[in-house]
Every structure is written in C-alpha cells, then in structure tokens.
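This part shows subunit A:
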Amino acid sequence: MSEELAKEIIDNFSNTGVSYTSKYRMYIQTPKEELFRLLEYLKDNGFKYLVMITCVDWINENEFELVYQVGNFNTPLRIIIQVRIPRNNPTYESIIPIFKNATDYEREIHELFGIVFDGNPKLTPLFLEDWQKFHPFKKDFDSREYVKVTFDSIPTLEEYK
Partner candidate 1 sequence: MDRGQLSKWFKHPGIMAQKYSLWAVYFCTGCGIIEVPPSITSRWDAERFGVMPAPSPRHANLFMITGYVATKTLKAIIRTYELMPEPKYTVAFGSCPINGGMYWDSYNTIKHIDKYIPIDGWIAGCMPRPEAIFIGVTKLWMMIDKGAATGYKRYRENYEYYRKNQEKLFGKLPWPPLFPIEDKNEKLTV
Partner candidate 2 sequence: MINVTIVKVLEFIFYPFIAFVIGIILMGLFRKIMARIQRRYGPPLLQPLIDIIRFFSQRTVSHGKIFSFGVILALAGSLVVLLFIPFGKICPLCGSGDLLLILYLMLFTPISIALSGGEGANPNISIGVSRKLMLSLGYEVPFLMIILSVMSFYKTTSLVEIIKYQQNYHWAILNFPLVIPGIAYILILPAMMGVRPFDVASAPQEIASGPVVEYGGKFLGLNHIEHAIHMFIGIALFIDLFLGGGPNIGFFLVEMFIVFFIAVFINAMFPRYRVDQAIKYLWRWPSLLAFIGLVLVRIPVKF
Partner candidate 3 sequence: MNTETLLKSILIVSFGGAFLTYILGKISRVLREIFAVLTGIFVVVFSLMLYGKTGTFIYAKNFLGFSLLVSINNLSWLFLITLSVISFLSVVFSLTYIRGHERTDFYYLMLLLVNAGMAGVVLSADLISFYIFWEIMSWSTFLLISYNRGAALSAGMKYIIMSVVGSAAMMIGIISIYTTYGTLIISEISSQRLSLPPGYILFLFILFSIAFGIKNAFWPFHIWLPPAHSEAPSPFSAVLSGILIKMGTYGFLLIMYVIFGMKVFLELGSSFFSFHNILCWLGAITVVIPTFTALLQYDAKRLLAWHSIGQIGYIIIGISFGTSLSVAGGIFHFINHATFKALLFLTVGAVEYRTGGVRDLNSLGGLIKKMPITFIGALIGALGIIGVPLTNGFVSKWIIYKALILEGNSFLAFAALIGTWGTLLSFYKFLHNIFLGQLSEKYKNIKKAPFCMQFPIIIYSLIIILFGILPGIVLKVINTILISFGFESLNVTIWGIASESGILNTINIFTAIVIVVIAVWIISRLGAKTRLVAQDDNYAAGSYIPKEKYNFTAAFYKPMTRIIGPVLKDIINNFYLILGRGTSAVGNGIRKVYTGDIGYYVIYIILFLAVLILIKVGFKL
C-alpha cells in the first residue's frame, strides 16, 4: 500500500523525494512551499491524525529541519515529512488550519528553538519561566555560561552580609 502512495506523491509534488518506505514507516523530504498541499493531500486519503511536530538544528548547514509526523487510524503506516527552513530569524506559517492540535507543538518549538509560527494565536511560554532572552535547545546555546550568569551571580548569605 505504501509503494503506490509513494509513487503518487513523487509524481504530483515537485522535487519531493521518498527516502524510505516500509510497511510501518515512510520518510518524505519536501520543500517549504509544498508542505501545506502535501498535508492536505495526505489528510484526504486517511492520514487524519497529526502525531507530533519536532525540530532538528543542523548548525553546520545553518538550517532548521521541521519534522511533521501524521498517522492513519486504520493502517499501521506512519508518514514522517521533513522540511528544511533557514536558521537565522526562522519563520514558518502554522498548520493549525489543517490540524487544530498543532498549536502546542508549535508553541514548544517556538519556545525552545525560537521559530516564529505566524498564524499561531498562542505563542506564550509553555515550560520555561517566560524568559524571552534565550532558546535552550539551539546548538549554539552554552548552558554553563548561562548558569554562571544567572545562578552563580546570586550571592550567598555570607557574601551578602
């Protein structure tokens, strides 16, 4: 079942490749512009369930990779779509119109990677203590430096006296 689906996707979507298909998994690489259409296409033939959205920081290619995973309730096949977006001041349109439950995934990625999803109403802090200053999951974030700045700078009682 997954082979014909892969063939159809490759035919009618420009420069999208299917790197791996099996009974349970299918990996698709697609450019930024094609993602919306691809998701709608998959949702039409049964992939109604957005499992999760994650993000990978390719620092040396100076790119972020957004990974969308959609599932189908009556087949074990999971489709994983990888999209590359530029790393400096990254923005991308939100997929809430297609999958409503994407808000919190995008909110988390915004908080931890700093990618701004326009169209997402609630980009408020989720886990962290509303610090707009830094995005901890980016590779160039040095947490030891951050700890020295925020925590070690606070004096102990003896130093304070």
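Simple rule for what comes next: a residue touches a chain if its C-beta (ideal position, glycine included) is under 8 Å from a C-beta of that chain, and two chains touch if they have at least 3 such contacts; residues count from 1.
In picking the candidates, the idea was that all candidates are chains of the complex that A comes from, given by their letters.
Not measured: the values here are computed from a predicted model.
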Practice item. Determine, using the touch definition above, which of 1, 2 or 3 touches subunit A in the complex. Key: 1
Exercise for review: Give every residue of subunit A touching candidate 1 within the complex, in rising order.
Suggested key: 127-129, 134, 136, 143-144, 146-147, 150-157, 160-161
